[in-house]
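So that we are looking at the same thing, I have put the structure below in structure tokens.
A single protein chain has been omitted from the complex, and every remaining protein chain is retained in its original position.
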Amino acid sequence: MSPSGIGYGPVAIYLALAFLAALAFCLLPGLLGRRKPNPVKSEAYECGVEPTSDVSGRFPVRFYVIAMLFVVFDVEAASFYPWAVQMHALRVFGLAEMVSFVIVLAIGYAYVWKRGGFQWR
Amino acid sequence: MPSSQTPPPGSTAVDPTAVRPTIADARILRVTPDALIATLRELKAQGFSQLTDIGGVDYLEREPRFDVVYHLLALPTRESSIGDVGAPARVRVLCGVDVDQEVPTAVALWPAADWAEREVFDLFGIRFQDHPDMRRIQMPDDWEGYPLRKDYPLRGPASERTPRPSFALKSNVAAGTPASGRAAAALQKQLLEARSREVKTAAEAGRTAQTGVHPGASVTAGDASAKELAERPVNLNTKDNA
Amino acid sequence: MALGSGGDFLLTTVDSVARWAQSSSVWPLTMGLACCAIEMMTATAPEYDIARLGSEVFRASPRQADLMIVSGRVSKKMGPIVKRLYDQMADPKWVISMGACASSGGVFDNYAIIQGVDTVIPVDVYVPGCPPTPDGLLYAVNLIQQQIKQGGRGGILARA
Partner (left out) sequence: MSTIAPSTAGYAVDVVESTDGRMVLSMGPQHPSTHGVLQVITEIEGEIVTKASPEIGYLHTGIEKSAENLFWSQASTVIERMDYLSPLTNALCYYLAVEKLLGIDGQIPERAQQIRVLLSELSRIASHCVWLGTGGIDLGALTGFFYAFDLRERILDLFEASGGARMHPNYLRVGGLAQDLPKGFLDKLDGVIAMYEPRMRDLRGLLQKNPILQDRMIDVGILEAEDAVAWGMTGPILRAAGIAYDVRKAFPYSGYDRYEFDVPTRTEGDAYARFLVRLDEMDEAMRIIRQVRKELDTPGNWQMTDTKFAPPPKETIALSMEALIHHFKLVSESFRVPAGDVYQAVEGPRGELGYYVVSNGDNRPWRVRTRPPSMYNLQVLKKIALGELIADMVVMIGSLDPVFGEVDR
């Protein structure tokens, strides 16, 4: 038990329960659900007609650029949470840290914006 | 269907367009297919900037049999107020066409003609020369026959007629809708027995057994093809189900 | 399933819970065909509010829909597509044939219309009207809910 007395026991239980619930929701329908396969059901659904073209073609590179930009700036936003929770405790030091973090990313943002990374065409 | 009195002989005109009632809705021009494009091009030059519609009409006993009707409208082609538009002139070009005669396409003059011509081809069978996409537009692609011809039966060829299942199958009660509490349960039990007897007979006939099939809804179509589904006469009042 | 009487009791209660859950959230498939589709949309509008029956979530994909409302006339060209959508729906599934055109061809007894969608897919509830009023459709969804609760497809026991 860590000095603060409660320790991480409850957190572990809580996570395990959450994980089990998620697992149950995934597996139970598969187990209890009925199986009534028919040839058409396993085919791809495309608005009611047979699928027009196989999807194996190469995806344009534009999709990857957009995906990478999203990951970068989404993780950046996520990293604000720990600071926001402890803002008063960290006081000026925390603020300076976060501002520098944001500035670095803002430079990247401006560069991408100028190069037209956000424009689709 | 309305009563089938045939109109007194001589009271119906073979060529209604020849009979001109005093209606001043448009200027009428009658052309033959080879003079059609020249006329349309000249009308467009005169200021008839919009082809509002192309329609087909089948005059059965008339010679030539079909009429392809072009409706033109003299609209301004740049920004204009109500005053500039005024009452634009209308022209109706009637082009007499025989059964296997082709008509030159008007898509080059007005792109609006594309679908309209495809529809005239689809429903009347009149082909348009060098049309970019001469395909059926309304009917399924492999449909035989041209529906809007006067000799095409209203309900389509006999082969396409879908059989009408018995009304008993279609009634809500047979579909398991409860009339009222206890009566509904009793009725359902009776329907279930009828259904299971029928399913049992079907099982002996080498079909897959289906237990707990919902009364009224025939076997889920998943495994039975639609054709078989339509022909299976699921009828509650057949002899063995009594 | 060969279970003792205790097992039967357990399963029937689970089955009735499953039926209660399935009947109180019957999700329709967005397949609006003709005039009846406009009345179907009006049924989701505030005046009639199909949300009271738990069916306001119109799923666009047949994979997530339980109920197919055939709302409008089914033409010969649309027939196989309705059949394909029905086959691609996950079981258990129900069908409401909304309006006279879907149920029997209605006023269009001609070459272009399938004379009744039940020659293509099995139908559970037929709704009269041309188009049926939105509360006619609400009553049909109510009938479907009763059918689910009282047996037939649905629940976990009936394997069909």
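Some notes on this structure:
Going in written order, the chains are labelled A, B and C, and every chain counts its residues from 1.
Keep in mind that, in the parts below, a contact is a pair of C-beta atoms (placed from the backbone, for glycine too) under 8 Å apart; a residue touches a chain by one contact, two chains touch by 3 or more.
Everything numeric here is computed off the predicted structure, so don't read it as measured data.
Here is the thing to keep in mind: the chain we left out touches A, B, C in the whole complex.
Across C:Ile38, C:Val57 or C:Ala90, the residue that sits in touch with the chain not pictured is C:Ile38.
Checked against the full complex, the one of C:Gly79, C:Pro92 or C:Gly151 touching the unshown chain is C:Gly79. Within the entire complex, the positions of subunit C that touch the omitted partner chain are 29-35, 37-39, 41-42, 45-47, 58, 60, 72-73, 75-81, 83-85, 107-114, 119-120, 130-131, 133.
Take subunit B: the residues that touch the chain left off the picture are 1-3, 5, 7, 11-14, 16-17, 19-23, 25-26, 49-53, 55-59, 69, 71, 75-82, 84-88, 90, 92, 110-112, 114-116, 119, 133, 135-143, 147-148, 152, 154, 159-160, 162-163, 226-227, 230-231.
As for the chain not pictured, it touches subunit A at residues 46-50, 52-53, 55, 57-60, 62-63, 120-121.
We take it that only the chains that are shown with their structure count from here on.
Taking the mean of all protein C-alpha atoms as the reference point, the chain centroid lying nearest to it belongs to C. Centre-to-centre separation between subunit B and subunit C, using Cα means, comes to 27 Å.
Computed centre separation for the pair subunit A/subunit C is 36 angstrom, with centres defined by C-alpha atoms. Averaging Cα coordinates per chain places subunit A and subunit B 51 Å apart. Shared interface positions of subunit B, defined as residues touching 2 or more other chains, are 220, 222.
Along subunit C, residues 87, 91, 159-160 each make contact with two or more other chains.
Note for the complex: subunit C touches subunit A at residues 61-63, 81-82, 84-85, 87-88, 91-92, 156, 159-160. Here subunit C touches subunit B in the complex through residues 76-77, 83, 86-87, 91, 103-104, 109-112, 114-116, 118-126, 143, 146-147, 150-153, 157-160, going by the rule given at the top. Contact residues on subunit A toward subunit C in their complex (touch as defined above): 32-34, 36, 38, 40-41, 43, 45, 48-49.
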